[in-house]
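Note that one protein chain is taken out, while the other chains of the complex remain in position.
Each chain gets a letter, A and B, in the order it is written, and its residues are counted from 1.
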Amino acid sequence: MNEHAGMLLARIREQRPLIHQITNYVVMTDTANVTLHIGASPVMAHAPEEVEEMVQIAGALVLNYGTLSTPWIEAMILAGKQANKSGIPVVLDPVGAGATRLRTETGHRLLRALKVAIVRGNAGEVGALSGSGGEVKGVESVGATESAVDLARNAAKQWNTVVAVTGARDVISDGQRVLGVDNGHEWLQARTGTGCAATAVTAAFAAVEPDYVVAAASALAVYGLAAELAARKANGPASFGVAFFDQIYNLTPEMVAEGARIVELV
Amino acid sequence: MNEHAGMLLARIREQRPLIHQITNYVVMTDTANVTLHIGASPVMAHAPEEVEEMVQIAGALVLNYGTLSTPWIEAMILAGKQANKSGIPVVLDPVGAGATRLRTETGHRLLRALKVAIVRGNAGEVGALSGSGGEVKGVESVGATESAVDLARNAAKQWNTVVAVTGARDVISDGQRVLGVDNGHEWLQARTGTGCAATAVTAAFAAVEPDYVVAAASALAVYGLAAELAARKANGPASFGVAFFDQIYNLTPEMVAEGARIVELV
Partner (left out) sequence: MNEHAGMLLARIREQRPLIHQITNYVVMTDTANVTLHIGASPVMAHAPEEVEEMVQIAGALVLNYGTLSTPWIEAMILAGKQANKSGIPVVLDPVGAGATRLRTETGHRLLRALKVAIVRGNAGEVGALSGSGGEVKGVESVGATESAVDLARNAAKQWNTVVAVTGARDVISDGQRVLGVDNGHEWLQARTGTGCAATAVTAAFAAVEPDYVVAAASALAVYGLAAELAARKANGPASFGVAFFDQIYNLTPEMVAEGARIVELV
């Protein structure tokens, strides 16, 4: 599994898939950069006149509603439907689901309207969306009542998708299999948009690996490993950010094979 | 006063208030990061369908119209009115007031429609809004005809709010008391969004200290102190930015008690 994650990183750099992102204003620069550093190519496009055309040349589509508004949600649905028609994986980041009705309902609406390949969220967001009682304050997860394993597995069954719940241990499930990822660093919490950037990286892996449980786990292991290595060189969250982005770019398949910590939980 | 500023920093980290920000596209990433590094929690939300709900779980609301447009102004008013009803402090950053009629009129409109706790601007912006003749070129203050002390005090009386005029010496007044803050570094001028980030930090302090003169002065002292300490490690404005954000995160109440330079001017 860990060697395979390294192989997928090599595949991204070879194929250089275009990752079409309809995402929030706060993280656009960071997610574009992370997409480039991992070896893929980002494009941000939200105009209803072009999203269907753009997504057809993409390897994956990211829908992230961190600063949502009605026109952007409509664009997400247009792009997502075309992605479904063209067989392009859709990766959903339900930022702040649970914090307001609009955010929770938008998550439900997107999950109903689209075939989503992977949902990447924190425990509060996934819990709020799946109805198992997550708590979210703004865009921060305060907690969940279920264990992450139950949460991910049950939500995946409910939505017929892969669910990746990120936290100290990331948990990924398609409703049957459950993988855990033990890579990561606490400083990821001290920067904005690190969850959103993990979603962009997950989309890059989904563009080259059709087993989305494996794609998501590999992405989160690579991402978390880069964070671990970067933390050694940092004096705070900003210098961590610089070292982290450098590290994503400098990671090799060999480093991933050695450092990734993906475990089979179920 | 300086010890109290350190205590407020500790209080932010303990309470971790949510800071709801309706702000401009240029600075969103930086203000979200600064909000996290100071110890609070940022959320950006501007959809009319959710701003009233979001602001009710916030500790403070930032209204910053640096890249304003009609729908965003309407969202600011909706959120601001709800904040007023719920007793949540509103912090206004009138970016570019004086540069165009739209910006000046938007400032007037927000000050009429809402009870604003703190206005944080440069001398040109505050002068243009209060009618005392500030000059603004784009979003840069070119100068003001009054002294900063008169400017802050008179504007505070006129608007029945606290006004913080930032510059080489920051001046804060509620129309009676006037405090000065002598912390800061010239490299703050060489980066975009450092005024906007000061406003976000001011909102975090206003969330935990109901005396808004003290909250604003403490915020600007902490912010300026971090800049001073960071400048020693920087080779230019970008490495300054990294060191500055690290430093905000690494500041302790003790460092603030020792390094803050808040003075009573009147």
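Basically, a residue touches a chain if its C-beta (ideal position, glycine included) is under 8 Å from a C-beta of that chain, and two chains touch if they have at least 3 such contacts.
Computed from a prediction, not measured in an experiment: that's the story for all the values here.
Of the candidate positions B:V27, B:V51, B:V90 or B:A219, contact with the hidden chain is made by B:V27. Touch with the chain that is not drawn comes from one residue among A:S41, A:Q189 or A:N235, which is A:S41. Touching residues on chain B toward the chain that is not drawn are 24-27, 29-30, 66-70, 96, 99-103, 137-140, 190-193, 234-239, 241-242. Hidden from this view is one chain, which touches chain A at 18, 20, 25, 28-29, 32-33, 36-37, 41-47, 49-50, 53-54, 57-58, 71, 241-247, 249-250.
Here, only the chains that are shown with their structure count from here on.
Between the Cα centres of chain A and chain B there is a gap of 33 Å.
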